[in-house]
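Got a structure for you, written out below as structure tokens; questions coming shortly.
Missing here is one protein chain; the remaining ones are kept as they sit in the complex.
Going by the order they are written in, the chains are A, B and C; count residues from 1 in each one.
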């Protein structure tokens, strides 16, 4: 599609006037097969598309006489102030798109006072990224069948200063993206700096899913041993959400893995309201899936999220302009969120949920 | 798209047989970047498209035995007879498309016995337009942070003979159209004949929106000082509408600024019925957004409007054939409205609302 | 689109295996501008498209254990047996597409034992068509402002042997098809063999509609003077339908004039069930609009019609293969109807209405 792959820019590209523009620009800066892998989802990419379509179906209600004195995008998470209800999602193998990899992402996030969630499959060492992540960071712990190895990884992250731990629970069942396969993408070996133990031996689908799954026991164990709050990423069913709360974990991340695991499952945004309904107003819910701008962030807040994780846009901005791109992306998101909050008379991210911000057009609901 | 830009016609173009045809013809008479700016909305132009789609989703119910004796498109607004429930919306910078600018628009409107609403950002002086607007005109007052300057502008318009004042309240938050940006449109400096004071100093999104917003105090003040009825343009939320009524203003104009301010907000037509419902039958509601013909005018009346404002078609007709184009456009709208009223057995614009004119197809609502 | 216009065939074209195929073939046998006029509707042809879309939204329920002994497409109308619940709709100016014109249509209809409804704007004299229409015919009487002229036309049709009279009531308001205008179609002068009196003098839209309309008084008068049952064509509103029944007319024809009069009004098929609901089971309701095959005929019966009128397909078949084409079209319709009746376990056209034949897919209603 793109004849030549461009090196990352040293400055902010003039073409980028909205957060979503990094998605438009990214294919010029990423090798085609790699882009197919990163941009793709699972199977025929239906859930990937539904994640976006779910946002497109709702519309915002404008308010013109809202009182904006004191309005702010700022919020608090784990007792820590955030400039906006946005974190960087754990994205694996960032070295695929930029030499600075997770370290540059951390620098960009730090410049925007934003925590990142470091993937277990990072291409840089935890300590190296931690040193750059001066605005804080969380650690995504990929649990294995080897509790000792898991514990060692946890302790290492704690020592490096992670503020919270994220366990991804929806990665056991995986159907690869047909687009990425067609593009001929293969993961280079040895990419991850500190890879977690792999499942060993040829196993059946059910055995692989059962052994690869993160069950309640594992979560209960992690809650016991972890010195940090534990979040569960990959919850889209009310019953699963209730289990997390019953285990007294810190919160859930409503996510279908960006449509990357099992094509055909429902859109993240579509399931968010019912997850909030069963968990009640006080439990922490983060959200992930299809966010491409501040407008989507506000919609997610209105539908029940406390904050939002940014996945693909993060890696696109990194590819286009390194740390500067990531910082710029976060600034654009915050300005867009502010604009949409102002337009809807919403003074803070908490207020978004109580207000009546979203509407579906007549004849479509 | 169009190789050469044509000069305005001296007569009515034969190709124009419906009001909507001016939209088809306009690109030939307007510089491409300017057309992109005028025709565009905000962001990705979704709200712009939804404004039209909302009309397309409803269908009219034909009546064949309606009694048409005495039927007429004529109505009354502010105690003044109108040939049809149509006014010309405030459209800025008309000098961009025709040398005659707002003066020619006023001549065309006068020829069709139609009032226009003169924009604060007109390219001609108020008095010059007022002299041409022999069928009456309203003044759009863009409030600033400088009350004295605002008052001076108001008094000048009153002296020039404006029949009412329109305050636009939805222009504080603005997201530019990506299409207009891509087309490279930039507003020439010094276009406005009498520009209102601008917000000074670099300000944040919220500060800009807060300081640029027209609040209740400003409206209460305006109601006190204005010698003319005050209408509020840009109301799409029931709560905002109720505030206008509580302030005893003359009426509201349901409008999302033609989709030009914040992309993603709901279609004007979709919110009209609920605004009418909360304001009751007697309060004056004008409507704006997506009207492209007499059929749309009738649908807006049926959905709750007392009259309709014409924005883009106005500027297109001006570009194509100057004052004659504007007059012709208004004549076509009136004939189309009459035809659709006759076809639906509707004898007057007030009757439109009580009749059961609109239907949604089964399986779509 | 089609380089050369072909002369009518002398035999049945092999390509035609379904009634709808005549629509595919017709453009090869009709001058392009004429085809644009015949195939087109009104305005932007939305109602024309909706007439078809309304059929497409419903699906049939198959029955496999229905008892088909004695099953038949035959029905009775005005006490007269019909081979199927199908009549030929009044279509004006048939000489535009075939030299045999209405006479050939009548021959084809007669060969299929089917009555036709002769248009007031026929290109052949009533008596000439009547002589060919040995399976019976009805007369479409276009009422004018001249009762004496109307009465003379009625008496002439009665003398010629018409079995019923059809008054079209939805032709007063007319918006031409933009497609036909763009194609440059103009009606040749002097086409009609016996044109009814025209409205005289320049009149406004409302005056034209009011004077051109067929009101209750005119219908009451016609019912008095007519020696034949009177049907009203162009009813799509429940209130209009009730007026026809109150006037003790023989029946209504639910029709929006094939989408040819006022673009934007609802689809005929969508309004049929509510018309049946208000008129009750015994009153005669014919249907018109969007029928392209026996499947549609069955759907119309299921939705409340007693019989169906065929308009555009009739003229297409005439253009392609004259009288033979018309006869063949009617045969295909009957075979298709039989197939769909058999597939749905429906033994007769009356049974269609009581059965539960139609379903809308979940998620679309």
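Throughout what follows, a contact is a pair of C-beta atoms (placed from the backbone, for glycine too) under 8 Å apart; a residue touches a chain by one contact, two chains touch by 3 or more.
These numbers were taken from a predicted model, which means no experiment stands behind them.
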Displayed chains contacting the withheld chain: A, C
Among A:60, A:121, A:141 or A:172, the residue in touch with the chain that has been omitted: A:172
Contact residue for the chain not shown (choose from C:68, C:203 or C:227): C:68
Footprint left on chain C by the chain that the document does not show: 17-18, 56, 59-65, 67-69, 71-72, 295, 335-336, 338-343, 345, 359, 361-364
Contact set of chain A toward the excluded chain (per top definition): 43, 46-47, 50, 53-54, 57, 169-170, 172-173, 175-176, 178, 181, 204-206, 209-210, 213-216, 234-237, 239-240, 243, 256, 261-267, 270-271, 360, 364-365
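One rule holds for everything that comes next: only the chains that are shown with their structure count from here on.
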Leftover contact groups, counting everything except chain B: A | C
Type of chain A:chain B copy interface by residue overlap (half), same or different: different
Identifier of the chain whose CA centre is least distant from the whole-structure CA centre: B
Touching two or more other chains - residue numbers and ranges from chain C: none
